[in-house]
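With one protein chain held back, the other chains of the complex are shown just where they sit.
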Amino acid sequence: MSLVGESSAWKIAFSEEQAQLLEVAAAFCREKSPIEKVRALMTEEKGFDKSLWDEIASLGWLGVAAPESYGGSGLSLAEAIVLAEPMGRRLFASPFFTTTLAAQMLIRAGTETQKKRWLPKICEGTIATLALHEPHGDWDLTNITARAEEREGGLRLVGEKRFVLDAAAAEMILVSVLHKDAPACVIVEKAALPKAALSRETVIDETKRSYRLKLDGITADCQSLLSAEKMTDALHHVHLAAILLLSAEMCGGLSGALDLTVEYLNTRRQFDRFIGSYQALKHPTVDMLTGWDMARSHLYYAASLFGKMAAADDAEAAVRMAKASASDAFAFGSDRCIQFHGGMGFTYECDAQLYRRRALWGEYMHGDSAWHRARLADILLK
Amino acid sequence: MSLVGESSAWKIAFSEEQAQLLEVAAAFCREKSPIEKVRALMTEEKGFDKSLWDEIASLGWLGVAAPESYGGSGLSLAEAIVLAEPMGRRLFASPFFTTTLAAQMLIRAGTETQKKRWLPKICEGTIATLALHEPHGDWDLTNITARAEEREGGLRLVGEKRFVLDAAAAEMILVSVLHKDAPACVIVEKAALPKAALSRETVIDETKRSYRLKLDGITADCQSLLSAEKMTDALHHVHLAAILLLSAEMCGGLSGALDLTVEYLNTRRQFDRFIGSYQALKHPTVDMLTGWDMARSHLYYAASLFGKMAAADDAEAAVRMAKASASDAFAFGSDRCIQFHGGMGFTYECDAQLYRRRALWGEYMHGDSAWHRARLADILLK
Amino acid sequence: MAVDKEELQEFQKEVKAWFDANAPKDPGFLLPQSFMEVGTDKQFHFLRDWQREVYEAGYLGMAWPEDYGGGGKPQPFQDIVNREMAKRSLPFMVNIIGLSWAGPLILNMGTEAQKRAYIKNILSAEDIWCQGFSEPDHGSDLANAQLRAKKTGDHYLLNGSKIWTTLAHVAKYMILLARTDSQTNTKYEGLSFFLAPMDAPGIEIAPIRKLTGEYGFNQVFFADSPLPADCLMGEEGEGWMVAVKTLQFERGAEGGQAGGTSMVRTSVGEVVALARTVKRGGRPAIEDAHIRDQLVRFLMEEKGMRLNGARAKIKPLASERPGSLLMSVKLLESEFQRRLGAFALSLQGMNAAYYMGDPEAADRGRWQRGLFNAFSATIGGGTSEIQKNIIGERVLGLPKS
Partner (left out) sequence: MAVDKEELQEFQKEVKAWFDANAPKDPGFLLPQSFMEVGTDKQFHFLRDWQREVYEAGYLGMAWPEDYGGGGKPQPFQDIVNREMAKRSLPFMVNIIGLSWAGPLILNMGTEAQKRAYIKNILSAEDIWCQGFSEPDHGSDLANAQLRAKKTGDHYLLNGSKIWTTLAHVAKYMILLARTDSQTNTKYEGLSFFLAPMDAPGIEIAPIRKLTGEYGFNQVFFADSPLPADCLMGEEGEGWMVAVKTLQFERGAEGGQAGGTSMVRTSVGEVVALARTVKRGGRPAIEDAHIRDQLVRFLMEEKGMRLNGARAKIKPLASERPGSLLMSVKLLESEFQRRLGAFALSLQGMNAAYYMGDPEAADRGRWQRGLFNAFSATIGGGTSEIQKNIIGERVLGLPKS
């Protein structure tokens, strides 16, 4: 019998541009980010390859979701997704995630001057990041305790930020603070950072570069504040954009973990049989596959809604579903990838752990699946 | 390495008497309740074999948990458990569950006169039952809306009861009501039931005989009220006793479903192999086994605590754990039992459905596992 | 054939209006949810009438050739009808084996005479079709069919038995896989495929009682039953290829179906509605945080399956691990329905213990029945376990188990 959803009212929009970008990005990441390279970068302080970053910039990838008037391609975040997915699959290390998100924040809430100053630079490869998280660990980005106090005609920042990605390499950091008791965002340039303001964090995903940022002692002028009235909307937008990008990275990562698992199941023999012939391994691997399929369908649906109407409940629901779906599927898949590698899986040398760590990272940044489901319940079960 | 719990501070008490009773009951049920007999009784209105019931009575099984002074053996409900488990395994149909529970209610809250009148009879085979459930379906037995109103020196009952088991065969029914706004319990004798007060319910487990009871029109004298001040404690006791008995019945049932599954896996061939050699069937069958083991350990632990100190939190927690554990394990096991029988499993003729129905019955009587876990959270995570 | 977009939109309006006006009312008894559940005469007659009505309105077989009773229109018209029907949870098309499996097969490889003889009555539900594939001793192993068809003159003599034969008790024809040669190298050879009249002598139909207590499946016995040789479909001995083709239609891997659905799927929306009305512990079930979490999981899963279907149509997003999205439809959907059914029952608390026939059973007991009937999909048409083998081997390239 046919169970295929003839009834589906949902459509996934996917353009020619996206298809081409996806193909290019897949090839780029496969070639430029082999696993040996990933491992080599892990041990380096900087954690990414500057020449590849320049290549990415020259390919225009940092501006896909920026308006043409600021040097971008005028496409949407849906196009950034087709780049993030292959990056995730090859564990490609770069400040793409943070720089793209910072640009989104500027586009949403930057003043005209700020946009003119920063966006074209970012499109050309200037690294930017965001400092949105705090010691309390709440995923709600509007739960802000850091402050910007007005002193001597300028701003004095107080507080501490966590999980500031790629901060050491960034030319500027967008820092969320309370200003006049309302959420605000300050542009802090690299030169304004006191020594020791940044300290590297030890995080579970060794391909990531994460820092804590002590704000005390940092000053900025009032022109570095982003537009106050747009802040709530912008924080919500950046939250959803981050979720969408993480979902893409995780879908890609799961695909990589699946490849690794299948390859091992097809080469390793035990008790005179390829271990892939054992249903105890084969069937959960099929579950990995169907989990990947489902997460990927959610992802591209969310991407196609996101471009159009990011504020609406529908888009928010789709994006949260994509995150919850990808993180559960990737958690399961990367866990089984270790288990099915047997003793090898227990070693640092085996790549399974790289995917497991990436899955944990993606799960715990910007809300895990239970947290998103609780938000979804509020939207869907009103 | 040794992972076995040398550290276990928990002990399971199990007496010689229990061991002997268990052996006798296992043999009795195996011989007297073969599956053909179970099926034959399902189609009969009465639903059980009176001569076997008399045999049970003469074996003293109806009085194991009743004091010797009222004709019982002076043992505890822990001894009734070793009877209920084999009954569950063979789907043995009888009013054992209700009659045992009714006796527990009388022992806890009956007046001396009531106990003297009814307990010896029950030990000798008089069938008794309880009417505790109401149309609202709440598992909390103190949520009572039926009423006993005082009229002309007597009581007039108002309301409706549901899931009154074996009511048609019972000589008396213990009906929970509100009396003077407090929980109370009235003994209603068979003769006092108006015609059409009882109507048979169609329930998912076809081996059970369940009735709705219209109270309107039933009268009783004031001496038929059980002791008011003991009522809250007695309802709680009966609730836990019911849970414990159901857990035993379900552990037994799961054992039966496991037997059936293993037998099929060892005889049925597909693609030239015994289907039990496929890990897709073998491994979940092992999960059935470990689920059974775990539920059974909870059961006998709960039984050994129950006898001693039924009011304490520890005993309550143990009993609720036994129910939650048994119903989840039996739900899983009986579901897989159907699935693994393939096309055969889909037929009425295959016994797998009998166990699935029994599992559903046990799950939804006196609280499902999620409900018990919520209660356990209140006890354990204070 | 080019299709005018405006014409399609106009047509969609017309279709909506027709179904708004003609959707069947509650018949006063529990209708089956799938073609495998048609157990009583009144259910059957109700459903047959409904199919005939839809056909006569011109909404079935719209893309089939006019010559044989079809509508001769482009497929998008039928797609619109199908979508509107599915949206409304209308009763399914009872002759779905004819509409979706036998019909497309006959149109695809039947003779002119066969097309003229069978197609129109498939659409009108005048002739109900059933399928004789499974046999008692090897339910999952179709190619191992042992029912013998022995050529004698211009007839084949049939001996053996088929099982799980949905609708056989009301069917006029059966698509039948039988063994014409048992001396072959592999089990795939020596099979032949027939369009068999069910009124042939020596055919006996024994209804099989389902675990729900109802009927709907049958075992069919053949004792020296003669079939005219022109009932053969394709060449003698090449029945396996025809069967595989039929399975393609059955699984939706190949198009050409007349339209309509084979089942009314339970949607999570219905379960959400149930959760709003039933109470657990005195409070509406939907207020329970744990239940809300589970409802969201089901909503995500349901949406994910629909989106899988949408993604399957976008080549650049379906080219990796090809086949995966289509091959997993049956596995995912059937297991989803099984779990959803169990969950829906759990919402009802104590009253979940009622059964069909009791006035207190929620929705006439459809949830209890649904829980049991869900196994027809996780077992029938290749068990979930076998589906996983197939996907693991064909999509992921894992070795045979």
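Couple of notes before you dig in:
Note that the chains take the letters A, B and C in the order they are written out, and that residue 1 is the start of every chain.
In the analysis below, contacts are C-beta pairs under 8 Å (C-beta built on N, C-alpha and C of every residue); 3 or more make two chains touch, one makes a residue touch a chain.
Keep in mind that this is a model prediction, so the values were computed, not measured.
Judged over the whole assembly, touch between the missing chain and the shown ones holds for A, B, C.
Only one residue in the set A:D293, A:E316 or A:D368 touches the chain that does not appear here, and it is A:D368.
Of the options A:K32, A:K121, A:R147 or A:R162, the residue whose C-beta touches the omitted chain is A:R162.
Looking at B:H298, B:H341 or B:R357, the residue that reaches the missing chain in the full complex is B:H298. Contact between chain A and the unshown chain involves residues 133, 135-140, 143, 162-163, 201-206, 210, 212, 270-271, 278-281, 331, 335, 338-339, 342-343, 345-350, 352-353, 356, 360-361, 363-365, 368, 370-371, 374.
For chain C, the residues in touch with the chain missing from this view are 288-290, 293. Summarising the interface, chain B meets the missing chain with residues 1-12, 14, 18-19, 22-23, 255, 262, 265-266, 273-274, 276-279, 282-283, 285-286, 289-290, 293-298, 300-301, 321, 324-325, 370, 373-374, 376-377, 380-381.
Criterion: only the chains that are shown with their structure count from here on.
Averaging the CA coordinates per chain and comparing them to the mean over all protein CA atoms picks out C as nearest. In terms of their C-alpha centroids, the spacing between chain B and chain C amounts to 40 Å. Counting partner chains per residue, chain A shows two or more touched chains at residues 278-279, 283. Along chain C, residues 385, 388-389, 401 each make contact with two or more other chains.
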